[in-house]
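Removed: one protein chain of the complex. Kept in place: all other protein chains.
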Amino acid sequence: MTAKKRIGILTSGGDCAGLNAVIRAVVHRAVLTYGWQVVGLKEGTQGFLHRPVAYQALDLRMVDGNMMRMGGTILGTTNRGDPFAYPMADGTLKDRSDEIIGGYRELGLDALIGIGGDGSFAILRKLAQKGGLNLVGIPKTIDNDLGLTEVSVGYDTAVGVAVEALDRLQPTAASHQRVMVLEVMGRDAGHIALAAGIAGGADVILIPEIQYTIESIAAKIKQVRATGRNFALVVVSEAVKTLDGGGAMKEYQGGEKRYGGIGAYIGDKIAEATGAETRVTVLGHVQRGSMPSPRDRLIASAFGVHAVDLIAEGQFDRMVAWSNREVISVPIADAIARYACVEADGPLVKTARGLGISLGD
Amino acid sequence: MTAKKRIGILTSGGDCAGLNAVIRAVVHRAVLTYGWQVVGLKEGTQGFLHRPVAYQALDLRMVDGNMMRMGGTILGTTNRGDPFAYPMADGTLKDRSDEIIGGYRELGLDALIGIGGDGSFAILRKLAQKGGLNLVGIPKTIDNDLGLTEVSVGYDTAVGVAVEALDRLQPTAASHQRVMVLEVMGRDAGHIALAAGIAGGADVILIPEIQYTIESIAAKIKQVRATGRNFALVVVSEAVKTLDGGGAMKEYQGGEKRYGGIGAYIGDKIAEATGAETRVTVLGHVQRGSMPSPRDRLIASAFGVHAVDLIAEGQFDRMVAWSNREVISVPIADAIARYACVEADGPLVKTARGLGISLGD
Amino acid sequence: MTAKKRIGILTSGGDCAGLNAVIRAVVHRAVLTYGWQVVGLKEGTQGFLHRPVAYQALDLRMVDGNMMRMGGTILGTTNRGDPFAYPMADGTLKDRSDEIIGGYRELGLDALIGIGGDGSFAILRKLAQKGGLNLVGIPKTIDNDLGLTEVSVGYDTAVGVAVEALDRLQPTAASHQRVMVLEVMGRDAGHIALAAGIAGGADVILIPEIQYTIESIAAKIKQVRATGRNFALVVVSEAVKTLDGGGAMKEYQGGEKRYGGIGAYIGDKIAEATGAETRVTVLGHVQRGSMPSPRDRLIASAFGVHAVDLIAEGQFDRMVAWSNREVISVPIADAIARYACVEADGPLVKTARGLGISLGD
Partner (left out) sequence: MTAKKRIGILTSGGDCAGLNAVIRAVVHRAVLTYGWQVVGLKEGTQGFLHRPVAYQALDLRMVDGNMMRMGGTILGTTNRGDPFAYPMADGTLKDRSDEIIGGYRELGLDALIGIGGDGSFAILRKLAQKGGLNLVGIPKTIDNDLGLTEVSVGYDTAVGVAVEALDRLQPTAASHQRVMVLEVMGRDAGHIALAAGIAGGADVILIPEIQYTIESIAAKIKQVRATGRNFALVVVSEAVKTLDGGGAMKEYQGGEKRYGGIGAYIGDKIAEATGAETRVTVLGHVQRGSMPSPRDRLIASAFGVHAVDLIAEGQFDRMVAWSNREVISVPIADAIARYACVEADGPLVKTARGLGISLGD
């Protein structure tokens, strides 16, 4: 039996589906099993900068009903403002880390659960080390680019939204004999594009880990036509815009707006190279705000319970992780040290190539 | 008892959800009730230009199973090529209407069911009058801009896809305190934007029938903030790009690509006027290719049955229509004479205003 | 400009999708346009029986965000307890109508919006006439059996859930060559079964308005087999259990549990008559609790706005209604006087027969 505790929880960085399910699980475990208090910080670490600290007490009723099913985060979040170099109104950067630590003290917290990705964890860890905060991390990122966990909260849902879009683009592509380009999210890694492209029946998938050429894409589309099918589905990870795609690409990078995004750029180039009619869809934030998939809710629930248990056991500076059907924990430092982009010889790349999907190379 | 007939069916213009359900209903009625033959022309009137004519015989097995549930059209369609001024490879325009009429004769058709919108009906009617074709029309258009029918096939599904996007944008807008802009389809009419905006909980809806100003939009967003809510949902009909929105808009119209579409343009202007973070989603063709909604399938089925009955009764040059829970028919000429844009004092505009939604004026 | 008012709103009878969207629309219109106060009664008229009256004030924040997208009713509802003959704990029935009227006075209401079906409206009207309540009705019923309105809130969603189930039963029926029976809701009318069956590709639809025989069903299934398709989809309205289906049916009615419901009974009888493997799904309350469809939200919004306007105009004892793409109002008395079951020669029956669907007769 552990002593009564008061723990804080915050969501940090870009939002995604499943955050509310994490929050609910943390509250259920902390209150029902341990009899602790839980407080939720408003808008990530921003909540700690207010005086009094901006937070809300989280009891069972607060997290009841439909809350676990809703996208977004009831606590709010932001991806602005590193407290060690906080952008002030006058344009200067200021170290406000002591204010965060002071806020943690003001609330009398025994521990803090941070739900975030690698960027958030790096900052939270620095704060924890400086101020002696008892930190436990829960991984969330639609990009699934966090090392040491098979999956992070939000990824499965984002893939699902992208697959659904491909399901809808296929019939209209077929009816009009068009090449449909779908631009999906992915800051630096191509996981969403790759998984969604395989599951959604794409012919071409462009990810930032693999250098593409327009010639290779065009060759695939012509090969598809040769089999008697006059349409194609192309998935483009937005991160592809960072690739050096040669002359035209440099032009793109010099004036993104001129093309209305990397998807539109790829669409234009395919039209030029193949003569195909192309149309472009940019899913944007519908990939973040959707109702969490069952799997995201399940993982979120398992993570939330386990994170509270880590606090009960006094195990800090650790991140919960999913590995081989189990919830484990790993040092946060290790998790963020290894960026998990798509491996060129990994199982999904192999599956994609095995299906005859072109990766643009 | 009518004599055995052979009837043709074609889908024309932009595709939408529910076309396959129409085709299935026509085949069921024609084969099961009347014992007729049905042939489907490939890619609208294009099929008639081939020799031999490009078509496929449609029997019960062809239209069985999941076919009615699928988006798109198994017959293919196109929105290129007025046969009275057909664009030839050498760049000239040629009157190929006699070839179409000849194709109809070659197939020995007793009647032709055309599934289309106002543009397609205008051409099909001209062909029918010139060549003595027995034409029956079935209205389909995601824009719902056809007069004399309450609803056309494809509209309900398109609205549903847009509403679902708003459902997904709301939580992420709230989590990050952003203004989310959703650009939806609508060639000249704002029906999709208006219905989706109301059903999806939008704060601002811009449609081509109502002149907007950025100032008015900004005022609404500031009013929402004053109630303590720091996010907003904005729906923009793509047809809004035709409005004369003053100086900045003229700049947009001179270089659409510079802004990456009207949604992105509106997003930029809102950011400027309110300081809000904005994000833009462009749904594009997912609004066309989605699985048809139950209502679209129901209307498609009722239309298909009734169209065949009109042929049995020898009533041609007519379009089936939905009116007050009944399927009726009206002269095609009357249907296309009245363009059904959003009425400024109609029930949905009144509902939108009643809910406090800004229409930008 | 009308004087400030305080209006009440309650949901009565079985819940359905769209109730929250009605409540939101009422609050938006009343607060934003007229500056009135709105209070929501708890659990229909039950709220008026408590002292103090059980209610909650409804302001813009209460109805914000995702609330319009959620099934159910935030006010709660019940289909127990006619206040004119209220079942007391001791087993007696008591006239508690004066308590309801007293509750209305205690709250100082200027008017009351009742969201209900025919049963609720009959009681609310009696209360209004006895106590001088200013009543406006908004029609909701998944059964769509209210006269004088084309559609009631909740129907479209219920149909959608049933259609989705048929979409899912079709592939497994085909894979195993089975007859799948889907039992859907419908207290006395077959609207859900009929619409869902048409839109979901059913082969047989049984509704309470049309007397079926097992022989006729079996004949249809054998006819389908003769075309080479060895599976079938059968939709059964739960209200079919009230039909006199002959000897076996009498046995069913004497011991419903023995068959586990009318769907299971029909499944057994089909298996006996055709030798087919049959499987049964009973959807139950998923038809009520689903997220409201776009159309239900649109109708709910239009109804809510219009109902408040009726109060502003002093038009009471009326129900809002949907007619020919407009929102109108009709006397409540007229609406409940005409029970809208499926018409044997109506457009949907005609469509079903036109598609070759058996109605069991």
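Worth pointing out:
We call the chains A, B and C, going by the order they appear; numbering starts again at 1 in every chain.
The working rule: a residue touches a chain if its C-beta (ideal position, glycine included) is under 8 Å from a C-beta of that chain, and two chains touch if they have at least 3 such contacts.
The shown structure was predicted, so the numbers you read here are calculated from the model rather than taken from an experiment.
Checked against the hidden chain, the listed residues A:I74, A:V159 or A:V286 yield one contact partner: A:V159.
Within the whole complex, the absent chain has one touching residue among A:G35, A:G65, A:P87 or A:G275, and that is A:G65. Of the listed residues C:R96, C:R288 or C:R318, the one in contact with the hidden chain in the full complex is C:R288. Set against the missing chain, the residues A:Q129, A:Q315 or A:T351 yield one that touches it, A:T351. The omitted chain makes contact with just one of the residues A:G200, A:G260, A:G284 or A:G360: A:G200.
Against the chain not shown here, chain C presents residues 11, 14-15, 19, 70-73, 76-79, 161, 165, 167-177, 180, 257-261, 264, 279-286, 288-291. By the touch definition given at the top, chain A reaches the unshown chain through residues 25, 28-29, 32-33, 60-61, 64-66, 68-69, 150, 156, 159-160, 163, 167, 170-171, 174, 195-196, 198-201, 227-229, 291, 293-295, 297-298, 301-302, 305-306, 308-309, 323-327, 347-348, 350-351, 354-356.
The criterion applied here is as follows: only the chains that are shown with their structure count from here on.
When chain centres are defined as mean Cα coordinates, A lies farthest from chain C.
In whole angstrom, the spacing between the mean C-alpha positions of chain B and chain C is 30. Taking the mean of the C-alpha atoms as each chain's centre, chain A and chain C sit 40 Å apart. Taken residue by residue, chain C touches two or more other chains at 66, whereas all remaining positions touch fewer.
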